[in-house]
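Of the protein chains in this complex, all but one are displayed in their positions.
Labels A and B are assigned to the chains in the order they are written; within every chain, residues are numbered from 1.
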Amino acid sequence: MAMVRRRLSPAKFILMIFFVAGAVISLFPFIWMVIGTTQNPNDVVMGKLAIGDQFMKNWEWINKTYSVLLFFWNSFKIAIVTVGLGIVINALAAFGFEKYPSKGRDRVFGILLLTLIIPQMAIVIPMFRQIASMRLLNTHTAIILPSVMSVFIIFFLRQNFKMFPTEIMEAARVDGAGETRIFFSIVVPAMKATFASASIYMFLMQWNSYLWPLMTILSDEMKTLPIAMSSIMRMYTIEYGGLMILVCISTFPILILFLAMQRQFVQGLMGSVK
Amino acid sequence: MKKSSSYHRYLNRTGWRFITPAMILYIVFMLYPIMYSLFLVTQKWRGMSREFVGLGNFVRMAQDQIFWKALSHNFIFMLIQIPLMVFLAMILAVILNQGIRRFRGLFRTVYFLPCVTSLVAYSVLFRILLQSNGLLNNLMLNLHLIDTPIGWLNNPFWAKVTIILALTWRWTGYNMVFFLVGLQNIDSEIYEAAEVDGASKIRQFFNITLPLLIPVILFSMVTSTNGTMQLFDEPNILTNEGGPANATMTVALYIYRQAFVLNSDFGYASALSYVMVLVAGVLAFIQIKVLKERK
Partner (left out) sequence: MKKGLLSILVLVSVLFLTVSCSKSSDSSGGSAKAQKITVWCWDPAFNIYSMKEAAKVYSEMHPEVTIEVVDIPENIEGKIEAGLQAGGAGLPDIALFQDYIIEKFIQNYPGSFVDLKAEGVDYSQFAQYKVAPMTEGDSVYGIPFDTGSTGFFLRSDLITEAGLNPEDYQKEMTWSEMIALGETIKAATGKPLIAYDNTSFDFLRIMVQSTGTQFFKDDGSVNYNTPAVKNSIAILEELHSKGLLYMAEGWNNWIAAFNGSEAAGFMNALWIIGTLKTQPDLSGKWMVVPTPLVEGVAGARNASNNGGSSWYVFSSTKNKDVAVDFLKSTWAGTSDEALEFYNTILKGAGAMGTFLPSRGGSNYTAPDDFFYKSQAVYEDFSEWMAEVPVMYYTPNYLAMRTALNNALQNMFAGNLKSIDDVIAAAEAEYKQVTGN
C-alpha cells in the first residue's frame, strides 16, 4: 500500500484534478468577495474578476456609514456569551439525560426532539411578546437567552456522552466525588474535542443569526454584522464594494476559528455518527 | 456498589437537577411560544382584530394551491437533492480516505468551507454567476456544451435545478466531514484482511465500507431532511422570493411571506407551520424506524 501511494498513477492524477476543481469551486466565493472589496459597485454586479483600485474608497464609505468595529464587537460578544452559557447548560442537560436514565426524562427528551423540527419563524411572534413583556427588547440579552438552550446541541452532546464509560463515574463515586464534580473534573476534561465541536457549531449559528436579532435590536449601537449587511442590501444605491468588505469582516473570523480548531472539531464529531 | 432505593432516588434527583436550567429556558422560549401559536391556529388575524375561525385555517389551506405547490417542491428537493448530496459526500470521503490520502486534511477543510460562508455573499455571488449572461453560461457556451443560455434563475425547471445545485454546493463538504469521521472509525485491519483475500476495491466498498457507513448515511439523511423541510434562504434570496412565479416556493418561505410580507396573518402562518411540523415529524419517524431496524 505505502509503496503504491508514492507514485501518482494516471487514475489518481485524474482524481486529483477532479478534487482540485472541486476545491476551486468551494473556494471561489471567498476569492470573489476579496476581489469585490477592491471594485466599484458596478464591477461587482457585472461579475468582473479583476482586482480594482477602489478599496480605500469602499473602506472609507463603510466606516463613514457604519460603526464596523462596534458591530463586530457586538456580534462577537453575543456569540461568545451564548457559547459560554450554552455549552454548560446544554452539556449538563445532555449529561443528565444520558447518564441518569429514567423513564420520565426519556419522555422529556422525546418532546425536545419533536420540537427540533419547528421552524423559528413559526414562533417569532409569541417570542417577541415574551421578550417585550420581560422588558428585554433592544438588549443583547434578548438575543442571547433564547439561543442558549439548543435541542440540537443537547442531542449532539448526548450522542457523544454515550462514549463515556459509566464505570469511571462509578469509581469516582466510590471515591466520594459529588455528581457535579464528576461532571466538571472528570467528564469535561475527557471530552475536550466534543466540547470544541459543539462550541464552534454554536458560535457559528449565533454569529450568522439574522431573523431574531433583526426583530429585537432597536438601536444602532446594539447592531450585529449580519444586520448591517442586510441594511446595505436595502439601499436605493447598493454599495457592493462596501458590502464585500463587511462580508469579509464577518466571514474571516469564522474561517480562522475553524482552521485553528478543525482537528478538535472533526474529532468531536466522532461520537455523533456512531 | 450501593444499589439502595435512596441511592436511586439520589441519582434520579441529580438527573433532574442537571436538566433543570435547560428546561427552564426551553419552557420560556420554546414551549410557551409553541402553545401560544396553538391558540393562533384558530384565529384569522388582521392587525388588532382577530376572529375565531376554528379549523377554518385548515380548510383554507386545503384549497390553497400555492401551499400544495410549495409542499410538492419541498418533496422534490428532498427526493433529488438529498440522495445526490449524500452519495457525493460519501464518494468524496471514500476517495479521500483511500484513493488520494495526500492533502486529505487540506481538501477536507476546503470542502467544508462553503457551509460557513455568509449567506449574503453566497446569494449575491450565485445570482451573478448564474444569470443568463453570467460566468457559468458563458463557460458552457464556449465549451459548446449548450447552444443557448440556460435560464438558471428565470426558467421554472432550471430554477429548481439551481436550488439543488446551490444546496449541494453548500452542504456536501459538511456531510463529507461526517463520512470521513465515520470512515476513520472503521478498523483498517478489515481492509487488509480483504486485500489478502483478493477482494477488489469495489467489492471492499460494497461489502465492508457501505454497511459500516449506514449510521452516517442515516445521520446525514435525517439532518438534511429536516433542513430541506425548513428550506428558506435559497429560494428567498437566490431565486427571488420563490420565483419565477412560485416555481421554487417552499413551505417555510410561504409561511414567512404569509406572516411577515403579504398578509400579517399569523393564524394562517401558524396553521401552515403545524402542518409542516407534522410532515417533518412523520418523515423523521419513518427514518428512525428504518435506523432501528438496521441496527
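The rule we apply is simple: a contact is a pair of C-beta atoms (placed from the backbone, for glycine too) under 8 Å apart; a residue touches a chain by one contact, two chains touch by 3 or more.
Computed from a predicted model, the values in this text were never measured in an experiment.
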**Asked** Given the contact definition stated above, which residue among A:Phe28, A:Trp59, A:Phe72 or A:Phe184 touches the chain not shown here?
**Response** A:Phe184
**Fill in**
Given B:Gly105, B:Pro215 or B:Pro244, the correct residue touching the omitted chain is B:Pro244
**Request:** Would you mind spotting which of B:Leu79, B:Leu106, B:Ala193 or B:Val261 touches the chain that isn't drawn?
**Result:** B:Val261
**Asked** In the complete assembly, which of B:Asn12, B:Asn155 or B:Asn185 touches the absent chain?
**Response** B:Asn155
**Message:** Contact with the hidden chain only, please: which chain A residues?
**Reply:** 40-42, 45-47, 65-66, 77, 80-81, 83-85, 87-88, 124-125, 128-129, 132-133, 135-141, 144, 184-185, 188-189, 192, 195, 214-215, 218-220, 223, 227-228, 230-239
**Item:** Residue ranges of chain B at the interface with the undisplayed chain
**Value:** 44, 46-49, 60, 63-66, 124, 127-128, 131-133, 151, 153-156, 240-241, 243-246, 258, 260-265, 268
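The definition used in the following text is that only the chains that are shown with their structure count from here on.
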**Complete:** Contacts from chain B onto chain A in the complex sit at residues 1, 11-12, 14-19, 21-23, 25-26, 28-34, 36-37, 40, 92, 95-96, 99-102, 106-114, 116-122, 124-125, 128-129, 134-135, 169, 173, 177-178, 180-182, 184-185, 195, 215-216, 219, 226, 229-230, 232, 252, 255-256, 259-260, 266, 269-270, 273, 276-277, 280-281, 284
**Prompt:** Residues of chain A touching chain B in their complex?
**Reply:** 1, 5, 12, 15-16, 19, 22-23, 25-30, 32-33, 44-45, 47, 89-90, 92-93, 95-97, 99-102, 105, 108, 112, 114-119, 121-127, 129-130, 145-146, 148-149, 151, 154, 170, 174, 179, 183, 204, 208, 210, 226, 229-230, 233, 240, 243-244, 247, 250-251, 254-255, 258-259, 262, 266, 269-270, 272-274
